[in-house]
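The following block contains the structure, expressed as structure tokens.
Missing here is one protein chain; the remaining ones are kept as they sit in the complex.
Chain naming follows the written order as A, B and C, and within any one chain the residues start at number 1.
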Amino acid sequence: VTDLFWPGDDRAGSLMSGEALAAALVEVERAWLAVLVDAGIAPSDAGDEVADLVDPAGDLETLAVSAESGGNPVIPLVRLLRERLAERRPEAARWLHRGLTSQDVMDTALMLCVRSSVEQVLTDVRRQVTVLRTIADRHRSTLEPGRTLTQYAVPTTFGLTAATWLDGVVDAAEDLGRVRAELPVQVGGAAGTLAAVTELAGLAGSAGDPATTAVGLARALADRLDLCPAPSWHTSRRAVTRVGDALVACTDAWGHVANDVLVRARPEIAELSEAPVEGRGGSSTMPQKQNPVLSVLVRRAALNAPLLGAQLHTAAAAVVDQRPDGAWHAEWAPLRTLVRSSVVAASQTAELLEGLEVHADRMRSHVEGALTDLLAEQRAVRSLGESAPAEHVEGAAGYLGASRTLVTAALDRADRYLKETS
Amino acid sequence: VTDLFWPGDDRAGSLMSGEALAAALVEVERAWLAVLVDAGIAPSDAGDEVADLVDPAGDLETLAVSAESGGNPVIPLVRLLRERLAERRPEAARWLHRGLTSQDVMDTALMLCVRSSVEQVLTDVRRQVTVLRTIADRHRSTLEPGRTLTQYAVPTTFGLTAATWLDGVVDAAEDLGRVRAELPVQVGGAAGTLAAVTELAGLAGSAGDPATTAVGLARALADRLDLCPAPSWHTSRRAVTRVGDALVACTDAWGHVANDVLVRARPEIAELSEAPVEGRGGSSTMPQKQNPVLSVLVRRAALNAPLLGAQLHTAAAAVVDQRPDGAWHAEWAPLRTLVRSSVVAASQTAELLEGLEVHADRMRSHVEGALTDLLAEQRAVRSLGESAPAEHVEGAAGYLGASRTLVTAALDRADRYLKETS
Amino acid sequence: VTDLFWPGDDRAGSLMSGEALAAALVEVERAWLAVLVDAGIAPSDAGDEVADLVDPAGDLETLAVSAESGGNPVIPLVRLLRERLAERRPEAARWLHRGLTSQDVMDTALMLCVRSSVEQVLTDVRRQVTVLRTIADRHRSTLEPGRTLTQYAVPTTFGLTAATWLDGVVDAAEDLGRVRAELPVQVGGAAGTLAAVTELAGLAGSAGDPATTAVGLARALADRLDLCPAPSWHTSRRAVTRVGDALVACTDAWGHVANDVLVRARPEIAELSEAPVEGRGGSSTMPQKQNPVLSVLVRRAALNAPLLGAQLHTAAAAVVDQRPDGAWHAEWAPLRTLVRSSVVAASQTAELLEGLEVHADRMRSHVEGALTDLLAEQRAVRSLGESAPAEHVEGAAGYLGASRTLVTAALDRADRYLKETS
Partner (left out) sequence: VTDLFWPGDDRAGSLMSGEALAAALVEVERAWLAVLVDAGIAPSDAGDEVADLVDPAGDLETLAVSAESGGNPVIPLVRLLRERLAERRPEAARWLHRGLTSQDVMDTALMLCVRSSVEQVLTDVRRQVTVLRTIADRHRSTLEPGRTLTQYAVPTTFGLTAATWLDGVVDAAEDLGRVRAELPVQVGGAAGTLAAVTELAGLAGSAGDPATTAVGLARALADRLDLCPAPSWHTSRRAVTRVGDALVACTDAWGHVANDVLVRARPEIAELSEAPVEGRGGSSTMPQKQNPVLSVLVRRAALNAPLLGAQLHTAAAAVVDQRPDGAWHAEWAPLRTLVRSSVVAASQTAELLEGLEVHADRMRSHVEGALTDLLAEQRAVRSLGESAPAEHVEGAAGYLGASRTLVTAALDRADRYLKETS
């Protein structure tokens, strides 16, 4: 079920949903059991069967309600998995989850959910980069008034505006890509010592030092799940805050785009408009309305995201002991909300940009109507010259500075980004 | 469906859920149609039928998905209601929603949802006040070390600690009660002028000034829904931030309780513990564990709530025009999350306090083990006297200051609160 | 020294500055000594001399640097006061600060600083209410396009826009006034038990129960400082968060005004502008610039304030024990910053409104240019009537709904506010 309080939420589908989390939790337990089997610790591979034991949708309500007792959903999930697996493979059931603590499973599962969602964001970022590249290129010569502190400044081009949006998006995307590449697995056991895993390794009589084996098993789980091996981060939450920071930086960049579109879609300015879509932008009472609704919803996400990211830092700053007493539990909901709203905003921004209508005539008209003001700086600069230069006649186009060069640089950067991430 | 990312969420039931919002939106439309009928503007009462037209659960997905196009769920809801009502009462269908704008319906419906939720919070606050009253009274003479900046300070009593919790809860509850009593209706029409309502009043040929009639109809809606009449607050969002501020103040007060329980439930201190409940507080791997899980979850809520409240203020500070371009839309999700998590934390705190186990022997033992330190201030004060007083022999009990008087004052205040709110 | 990072900071003068805090700390110690003397506990009145002992400006650096050792500035201040007083009145010096803890002095001093600052804010709010009253009244008939989600909606009047600003300001001011009236004194002693005060009362052989005397002394301090008596709130920080919430609500309301001015001061809209002031609004490079700089700076404050308020709640939610281990210390800086920036923004908003230039011709021109759209709702409403009404010819002025009535209501409310607060 999508979220009536967050129009557009369905764009995120089941990413980072309760269902997705339940599936990811099962996936982690399954992979870990396979690791134990591979290491000769657990007697046989029951991994595939584990995947079938829980219906992420059907069992969700039970898991959610039972989660309160232990403070997290892993405890009832393990109980459920063990009960059901015991009916088919009693010997395997006993080994399920052994060596892990609930935080290992929850943290790792969240990283899996984050990964799918971030990949979706990055896919939509590529759409954004691609279309912004085209817009910036196409409008290199489209004159518009530069505006600072809301007032006319000097002339610029819409191509450079788009190039600036593009730089902002690539700034954010590069950070997010790095975060995506470094998502860690969590394997620490009850207090981060890998004690139970080490014990299991010792019991199995594995060759070599059981502690070394235990560290190797943690690494093996990372390999199976395609996450990065890492020292246990039960109480060092930079992995989580990095995700948050990078996503907030994305919504900042999209918010910038939305703010610009909203200002310039105002009827008195009318330089930009969203693509008309049948049934979109209407009002419940005013038949004439064509609201820039995608921009409105992107702006909404940008207003909220910084405080969701801050919730993750507030939690990270409140950790204590080997595993904390609330700070960990406080992360899940804001992380979910931030991730889903970022997925939605990424998609909406891409669609917004792909359909953006640019009214170059209006831009030019604003430039022409304010030419004296827009060239005031140029006159001041020229008056510095020892001899006054011959009167230039090129108008606003003669005071665009390095805008073409800057657009080219942004396009080159976008090309590199697209190439490196393809 | 409850929230896997927020264990305990099911305590909030359907309060402030998508389903509840959908039902409240329908309720507002129904009540408004009844107002129009009463005023002789709409031809007949179709109110009761309106209530049946939408299945809050069944139609929820459709409404949520359709909400993006107009930016809010009211637009598809009105379309749905009109279509369905048209089959039974075509003449009534045309009058549905007339005079309102989508923000009128959404804001008013949110206030209805807030009301139900706040009432639930206040019910649990009464439980808290009642049990804290008993604890404070019972433990007036239970000695414990006062702790400041984590170190022993002077003696106090657990009764005074409970009285301090009680004062904090009543502080918050009084504000929340005031907010509950002042929740406003929203009726402004498209741009806050009541233009369509006034037009309708004029068309109906109602006696008197149509504008006065329009204002009266807004008031009539407030009466029907038992909300307060108010000038349109489309862009003055204090009604929303007041709800947020008051709820955050509640979670602050509950967080204070949870923090204290968590510190004093530590095994080395062991002065307090949560009631043992079958199956609660366990671990996925450590059989001996009895985690203070209610306190952990309350603390979690207290960590997150301030930033949810701040999201509402950030939105309130970003309004513009007659109805804003994202700032309004940004309110719904954080308001929902804050309200639901407050309902959950209110219930958890009440249960925590009702089951709280007080280990007076441990408290006394800590006092006795540190008596010299705990009475250091007393010795310093006594040395101020012109002649040194005879050596007092009463121990810590002789340096409790006004603690009994202060407990009595807190109990009296609690009694007044309980009486005034019964 | 004013703050280079916050242009306009000098408007706050020394309110809530380090100097003001130092002076307030001394004032609290002085008043408390006077209370002890009045009660016959301290041997003679040294109060007036205490006030002279510290030079808030000259000793500030020393106090600030010394504050780290104990974690707060009261400890070095008491040492300094005692040393200096001992030279003049050795017998009085010994009694200074007796019965209090550093948090009593700091909290109470902060309330004194808050009071002066809030009074300054309320003075500027009266200026705002007064001028908004005039603007709303003058522009009852000034047509302008209502804008929702940035697009034209229905006609409204600038008078109603100003009335909406006015309602927002009065909403916030009423809360702030209530907070002002309820600022509490803090007297709890080391752990909130009033133990040292009670001991002193006992030593002095005061008639009656020493605990009752102690509570009476706390009340006497409140009377001397014109603050409200209250149970010790060392760990129940609603007094502080109420100040924060109320000030943030003010900046929200002023941000709303600033956002509207900024949009409507754009050259393409040009409906509003700030008063031209010699040397204001210029640029470092563009000679033509007239930036709406007051609005920019008010908007700046509104962007930041919500998170300053949230810092206070985050601290309030983190308290523990009888006095907390960091949560208390975390309050001072954000409270100072929020209070000072509110004082500055209050003044800037008042000046902005007093000088606001209203270009009614531009507003009318926008209405006339979009009349068909602005009356689309009216046509839809009229089409509901059984027989189409005769074509109305009054234009936008014929679709202003209850706007005049609503303006009148806002003016009446403003009049009541001004009367009640005069």
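Here is the rule we use: a residue touches a chain if its C-beta (ideal position, glycine included) is under 8 Å from a C-beta of that chain, and two chains touch if they have at least 3 such contacts.
Remember, predicted model here, so these are calculated numbers, not experimental data.
Across B:Asp52, B:Glu91 or B:Asp373, the single residue that touches the chain missing here is B:Asp373.
Touch with the chain that is not drawn comes from one residue among A:Ala253, A:Leu272, A:Met286 or A:Val344, which is A:Ala253. When the omitted chain is restored, the residue from A:Trp32, A:Trp332 or A:Tyr399 that touches it is A:Tyr399. Of the candidate positions A:Val197, A:Leu227 or A:Met286, contact with the unshown chain belongs to A:Val197. Contact between subunit C and the absent chain runs through residues 1-11, 18, 21-22, 60-61, 63-65, 67-75, 78, 97-98, 100-102, 105, 189-190, 196, 258, 262, 277, 279-286, 291-293, 295-304, 307-308, 310-311, 314-315, 318, 325-327, 329-330, 332-337, 341.
Annotation for subunit A: contacts to the undisplayed chain at residues 71, 94-95, 98-99, 101, 146-150, 153-156, 160-161, 163-164, 167-168, 171-172, 175, 189-200, 203, 209, 211-212, 214-215, 231-238, 241-242, 245, 248-249, 251-253, 255-256, 259-260, 263, 302-303, 305-307, 309-311, 313-314, 316-325, 377-378, 381-382, 384-385, 389, 399-406, 409-410.
By the touch definition given at the top, subunit B reaches the unshown chain through residues 147-154, 262-263, 265-269, 283, 285-293, 296, 307, 310, 314, 318, 366, 370, 372-373, 376-377, 380.
Operating definition for what follows: only the chains that are shown with their structure count from here on.
When every chain is reduced to the mean of its CA atoms, the largest separation from subunit B belongs to A.
Among the chains, the centre nearest to the mean of all shown protein C-alpha atoms is found for B. Work out the mean CA point of subunit B and of subunit C, and you get 24 Å between them. The centroid of the Cα atoms in subunit A and the matching centroid in subunit B are 31 Å apart. Taking each chain's centre as the mean of its C-alpha atoms, subunit A lies 37 Å from subunit C. Each of residues 262, 283, 285-286, 291-293, 296, 307, 310, 314, 318 in subunit A touches at least two other chains.
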